[in-house]
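Here it is, the structure in full.
A protein chain is absent from this complex, but the other protein chains hold their places.
What follows is chain A.
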């Protein structure tokens, strides 16, 4: 225990120890604020074995510093704020490892300027290999300064940073006094690193060692690699651009922030997230609360330098200028193929620019008479509230290179094309361009000026060769922001020390693991999972009771026994949110020791579990339910297929098989009840990738997933468990229960689908309730085409909102319902190994049955809300990453098939799901992929009836939505960007290759 003391603050020092400033409130009132500050002498310098400083934290800076060609005696660097603001990628690089002194002043300034950068900086300080020490200079009496009269806050901070550097240097000298008879000790230098030339001058004048980032990096051994990481912004030593000022701006300037705020308040401007259109790079939209339809932004000028994900402010035009969204596919790569990098940036040749401009205007203007109903509010971006720029996975566009010779090392400006179709091309300068061709690289955007058509960025690092599995995998993870670094030491330290050898301790009343735990080891429990499943988190049992009822139990791995709140492991899990499944890799939420061993309910071993046990009547009515922590010993682990075979085999009459049959009969009744209540049977394209062998992971083929009765068995009991748990925790913690809901979709979402179905098939879709929708979806059948129903279901699913986690206290009680499952309340409880929400539900359930007190953080609504936001986002990203991974493998499989089969590509059946003026969007149900068929020539397009008419060899052929067509699928590489592209072409009814 630390001692309680009174910190004395001499009154005569009040000038230094009190801070006075004026603050303006939201109402415009000016308030005087007085704060005190306690200066101390025990703030540690962080250098190991420093004789003058003691610290309760382990000092991280090496005694002698690190040597550098410019500082033979060893050195530490002390960067100022701008270094972190503009050169974060450099600092984060694993090649950049000098010991860094991070001042409190710098930390706070970064925090004020950019929260994401601050979070990255904080993460950096925790990394073991980076030697970073945070020095609280504002609290140390020697280095604390006060703002002088007429000094800007910026100047004050700069002065503070210089003062700290000065102090460090003298501190090092004082603590290493020369000893008589020995050579004078080598005193390392503390170097101020700054990009600000004025600051450097002042520092040099007062004899403080100072250096610019560029100069420092240039003399490092890995200079050529690190130099590329330097951001373009702020590097004042880059040769000035030629005649940059004389160029005509391509984009309108943004309005000042104050004007934006006033405009939003007055309702004249609107704020929202910018969504780029994936079919047309010249179109974007912003959803704002003021209009039911999103605001359409057409053309470069109107999108005004917004990048997908930015929070922008838009101005809406008057209603007669409103337009309908374009019905054409406009591809950035083809339109802008010949745009010259240099021309689009600095050394502009006006004629060139005009050409691009003219081409783009042509594309936008193709305005045909559109019905008024389809018109959407249209507007333009007038300002940016927040940029959400991150690092993007890109390819270098080989067409933009001046020389592809790998020995050509001059700096050149090139285009990087992002993998995501939603992003614009990025201009960057690099010396490594020739070697980067054919690689996936990571690029961040630095700025986007009014007179540059494309944003400017810098190269971060190379991920590897295109289509190599490692590069593709890592790029997927980066693109969807999945945290995939291996678990750190602090996290692994939270695991039980026995490691793999951990077993359930022998039963005793005194052992904490057995406290209030039921012994269910004798029960005939088994688990049913997909083949190859390693993280088994659920197991089931059922047995008849003497009174004629049936006892059914769901046993879930007791993860909360190992993962305690407020430990590093818990923090990491809450940040990861979910386990991400890619086709050939799993990125775990919890260390694999827990996921695949200690928590996995493997057969024949004892495991801790959290059990929900029901007494059900033979009609599957719940008589009662109880929850308990337990110890189980699973008797078998089946795959769905094995369980199905065992159940159907009349010769098997053992107790385990009987209990599976019992579970199955209950599940059938449960499902019938659920369907009666109006649950939806939704469909999403799910395919399975066959891998050659586990080592090579060459995909051989793709097939659709098969669903068995036993899948439904497990699903029904998991739903039952989730619903029962949701009721229980909501009752006990009405303010902070972790629940999951699925809001009913707004009626307008279905309008288009209803219209298509009505016009094309004469089918009416009733969307008044989930039950009505379920019924009318059942009626959407085409006797000649069994896949039609699935297609409609897929399209209906796309009209719905996605389910989300929420905190029960933050939304009204009547919006708790789960639309898809038609359940009034729902949560996730059954997969704590792979979902963090389930871990929280476990903790809350344990508290509600009085097993353990609830951690205080779970009593705080704001904390739960924050966690929910994170896991909702992670969940969405994980789904998208999984889908993208499947898509990549489908592509590989197609390529393999193409090579095996005769040339001409793979032919498959597909359904038309959308028609454009110049193409079709089709869905290949067998492969679960969606693709575009483009026509070069104009075809007759009827937007009202969703049809296009194409000239064929024997007269004109009309193709409409829902039609079945034959297509030819090829995978081809874009010659410039090396981006793998699935190319589809119509084979029948018309061969589109000539169109």
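Definition applied: a residue touches a chain if its C-beta (ideal position, glycine included) is under 8 Å from a C-beta of that chain, and two chains touch if they have at least 3 such contacts; residues count from 1.
Note that contacts and distances are computed from a predicted model.
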Out of "Ribosomal RNA-processing protein 41", "E2 ubiquitin-conjugating enzyme", "Glutamyl-tRNA(Gln) amidotransferase subunit A, mitochondrial" or "Dolichyl-diphosphooligosaccharide-protein glycotransferase", which one is the UniProt protein name for the chain not included here?
"Ribosomal RNA-processing protein 41"
Have a look at A:32, A:205 or A:265 and name the one touching the chain we're not showing.
A:32
Sole residue of A:56, A:320, A:485 or A:650 that reaches the chain not shown, by the stated touch rule:
A:56
Out of A:67, A:125 or A:665, which is the one that touches the chain we can't see?
A:125
Write the list of chain A residues that the hidden chain touches.
2-9, 11, 18, 23, 29, 31-40, 56-57, 104, 111-112, 122, 125, 134, 136, 138-139, 566, 853, 856-857, 859
